[in-house]
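For this view, one protein chain was removed and the others were kept in their places.
Order of writing sets the chain letters: A, B and C. Residues in each chain are counted from 1.
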Amino acid sequence: MPRRHRVAVLGAAGFAGALTARLLYRHPSFELAALTARTDVGRRLDELYPHHRVPLTLEDLDLDRHAARLDAAVVAYPHGASAPLVASLRERDVKVVDLSADFRLRDRDVYEQWYCEHPAPGLLAEAVYGLPERYRSEIASASLVANPGCYPTAALLALGPLAREGLLGDVVIDAKSGVSGAGRAATDKTHFVTADENVNAYSVPRHRHTPEIEQELAAMGAPLRITFTAHLVPLDQGELVSCYVTMHDRDERDLERLYADAYRGEPFVELAAGPPGVRDVRDTNICRISVHRDARTGRVIVFGAIDNLWKGAASQVVQNLNLMFGCGEGEGIA
Amino acid sequence: MPRRHRVAVLGAAGFAGALTARLLYRHPSFELAALTARTDVGRRLDELYPHHRVPLTLEDLDLDRHAARLDAAVVAYPHGASAPLVASLRERDVKVVDLSADFRLRDRDVYEQWYCEHPAPGLLAEAVYGLPERYRSEIASASLVANPGCYPTAALLALGPLAREGLLGDVVIDAKSGVSGAGRAATDKTHFVTADENVNAYSVPRHRHTPEIEQELAAMGAPLRITFTAHLVPLDQGELVSCYVTMHDRDERDLERLYADAYRGEPFVELAAGPPGVRDVRDTNICRISVHRDARTGRVIVFGAIDNLWKGAASQVVQNLNLMFGCGEGEGIA
Amino acid sequence: MPRRHRVAVLGAAGFAGALTARLLYRHPSFELAALTARTDVGRRLDELYPHHRVPLTLEDLDLDRHAARLDAAVVAYPHGASAPLVASLRERDVKVVDLSADFRLRDRDVYEQWYCEHPAPGLLAEAVYGLPERYRSEIASASLVANPGCYPTAALLALGPLAREGLLGDVVIDAKSGVSGAGRAATDKTHFVTADENVNAYSVPRHRHTPEIEQELAAMGAPLRITFTAHLVPLDQGELVSCYVTMHDRDERDLERLYADAYRGEPFVELAAGPPGVRDVRDTNICRISVHRDARTGRVIVFGAIDNLWKGAASQVVQNLNLMFGCGEGEGIA
Partner (left out) sequence: MPRRHRVAVLGAAGFAGALTARLLYRHPSFELAALTARTDVGRRLDELYPHHRVPLTLEDLDLDRHAARLDAAVVAYPHGASAPLVASLRERDVKVVDLSADFRLRDRDVYEQWYCEHPAPGLLAEAVYGLPERYRSEIASASLVANPGCYPTAALLALGPLAREGLLGDVVIDAKSGVSGAGRAATDKTHFVTADENVNAYSVPRHRHTPEIEQELAAMGAPLRITFTAHLVPLDQGELVSCYVTMHDRDERDLERLYADAYRGEPFVELAAGPPGVRDVRDTNICRISVHRDARTGRVIVFGAIDNLWKGAASQVVQNLNLMFGCGEGEGIA
């Protein structure tokens, strides 16, 4: 039996990092070698998150000591804070999957317009955008994978078949996310009394996932300016994107067949006849999609449902690690 | 002190009818003369809905007996079933506010495309569309008012100022509604376990509120085919419409001022700087609106939040009755 | 028309203070003269709480300036911080309703066992426990009223009729509260993702409302040590106490009649045939009670449902102010 690959989660106290730790702790091909965090050091993860049942203790990061033992690291730091750590890990030849936005945008200028000065632009060239359904082979040979944002994951899977056929004319994406998407920080926004029995939009009109979606649509042959708006809905995990597409021409092809062809054999994309609900994909790595044409207007509507913490974050990290280390793509997450 | 106007709620066992009964029961200018229903006859309304605290008993409808005592009736029947009853009431000279869709669409053909054969087309000409912010004076002299659908109420208030200025190029409306919007019937869809921790679209791509919105936008000078999609979100009362507008030209006017001018003095429209939440309007007759321009794309985004059972149904009924009987517009609902 | 009584809410940024401000802002006999807070100074209350629609600005407290203009103050500070402020207000002859626990326990030693050193023990003698259904006349002539805790309010109304008849042998109270009861502070406990789809007990086995309930049961002739446990349930407003009573003897009297007699004429106590739900009393000053005898065991079960922010806090404040100033007991809250 081959030695298991040693991996650490750096930033394991947050929602995405902790779930990644849970998945890797039970993964047949990885050994969860360390958990580090910037808060809650010294506490066990199963104290913070009893339902994950990971009996490991959060440590302070000791870069040299930790890196020496690792084959790979998952970095779950905020944007801006992540890139310097990723650079240090790459210098020590540790493979990285980064959950932040720091290496998702290939164009440094775009990053700096939407985020902040880039802390490690020299690494942008080697980063691969970690959407396996799109970049499977590049991920397999990558040393640095930028795990996609949750909204881009759902939106790109929903729109990809149309984008690649050159059918996208104009796109509006209206997204709804559960509150876990807002992170572990206790704020007015994440207070139960604020979110319960409520729905509202946020980050209007400039949500930072917009350029990420545009970049990848362009890479599929659809260089568009899209409209993207995110809403918070009163549930824990789950995310739905409702995509409204003005077709490039009055194309009449069979869209269900187009999607069936595009996703044949994809283990984590599921096509549904009717609009998917986020319950259908809770606690899975699956994106569930339906496509509808409104004969009255010619507009096409595509829905994509994911679990924002799984396919939108932690289980997609594991899917990427599986590809990077030659494991079965669904190991530990199917 | 003048005699109070005698009004009955016909169909008072459902959510909208019952709330209308509650509001009228405490109204200074109306006397709630009877409650009829097609289920639960013989039960008291405060048994079905303790929180409404209306200690009246649901009766079988006895048209002649009831009509003889009434100045007005609120009809809360399903579409198709409502029109014949409304016709009978109008023959007996009872004023009517109808909660169904039967008299909302002025064009019989459109009604019949989206609903069913019209049971009383002869009454279409006299019906007034009961959106007070748009048809205040017509309502004041009307004998038959068609209370708007919940989504059209929010959408038309959100888009009205742009429509009247001729600014609407293309419109996508993505709506989210609490589960009370699906009615009192216990079904798979309204089961707690289906709706909880879930979000999904329904009636795609042909929701019946679409032609109602189009009719009224056209009446404001914007004859468009719109895209309208409704979603169910896990909350009780509340509805948000997110409207994505491609402007007719690259108009640069100050939209906040446009909306402020349009709604100055309106007692039940509230303008907000940031995206409104449905909690902000719960249990009120208020529509809370924000307007945003995305400089990157030129697209305009308008949010409108209402309580689907109040401004989207029952309290708008009362607002209409107030106008029809010369009461203060906010009596009993402010 | 008589001048309205001038009242301020000190500590108006929290949930209970803000709702008190909303109720007083629309009260016919009170003028809401000022809102002070220890956070968010300079912000308008309708910015923090849009749904309360109180367009007043939160100020720093300036005791001399504020007190000079006031007939009464509502103090919504934490225990320990409240008493010194109350003392300063009383020195300036301002009547006070205090939402904290500081003046609820008549026995200083008991207070100090459960809370902290008492900051103003000299005022304990003049404080009246503000449960109107029990101390109506004392409140009417009081200058300092200690507004009861939310759990004691429900528990004492549920158990009072049995206590006064000497029927209580042993009492277990299992309480369930919505998350607003945990206050406005954003913490791990009030984070949506913690509370959603969850139920758990807290402050076991020494919840601070225990001695308050015991004090008042003793005052009714039932000097017991009770067991009281509180649970957090995933809803916003609402509180249910389930009281399990071992009767003092195998009393056989008609309990429904006992309760009907005890609460005849009480405007804010409602008796129900079946177990009340917290929805039945949302946004009201009502306590809804049902009483059941288990013939198999002889045990009596009493349920009491209130809205923890209304009857459990803010609307009971207004009920007390109404009594203190000779207004109708239900003014502004019925």
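One rule holds in what follows: a contact is a pair of C-beta atoms (placed from the backbone, for glycine too) under 8 Å apart; a residue touches a chain by one contact, two chains touch by 3 or more.
Keep in mind that what you see is a predicted model, and the values were worked out from it rather than measured.
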{"item": "Absent-chain contact - pick from A:H191, A:R282 or A:K311", "value": "A:R282"}
{"item": "Residue, one of B:A72, B:L85 or B:L235, that touches the chain absent here", "value": "B:L235"}
{"item": "Listed residues C:L10, C:A186, C:L240 or C:I289, member touching the removed chain", "value": "C:L240"}
{"item": "Absent chain, residues of chain C that touch it", "value": "170, 172, 174, 176, 178, 194, 196-202, 204-206, 225-227, 229, 231, 233-238, 240, 242, 244, 246, 274-279, 282, 292-294, 296-297, 299, 301, 303, 305"}
{"item": "Absent chain, residues of chain B that touch it", "value": "15, 179-180, 184, 186-188, 190-197, 234-236"}
{"item": "Residues of chain A (touch criterion as defined above) contacting the omitted chain", "value": "50-51, 197, 272, 276-277, 279-284, 288"}
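Methods note: only the chains that are shown with their structure count from here on.
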{"item": "Chain whose Cα centroid lies nearest the overall Cα centroid", "value": "B"}
{"item": "Approximate Å spacing (C-alpha centroids) for the pair chain A, chain C", "value": "46"}
{"item": "Approximate Å spacing (C-alpha centroids) for the pair chain B, chain C", "value": "38"}
{"item": "Residues of chain B engaged with two or more neighbouring chains", "value": "197, 276-277, 279, 282"}
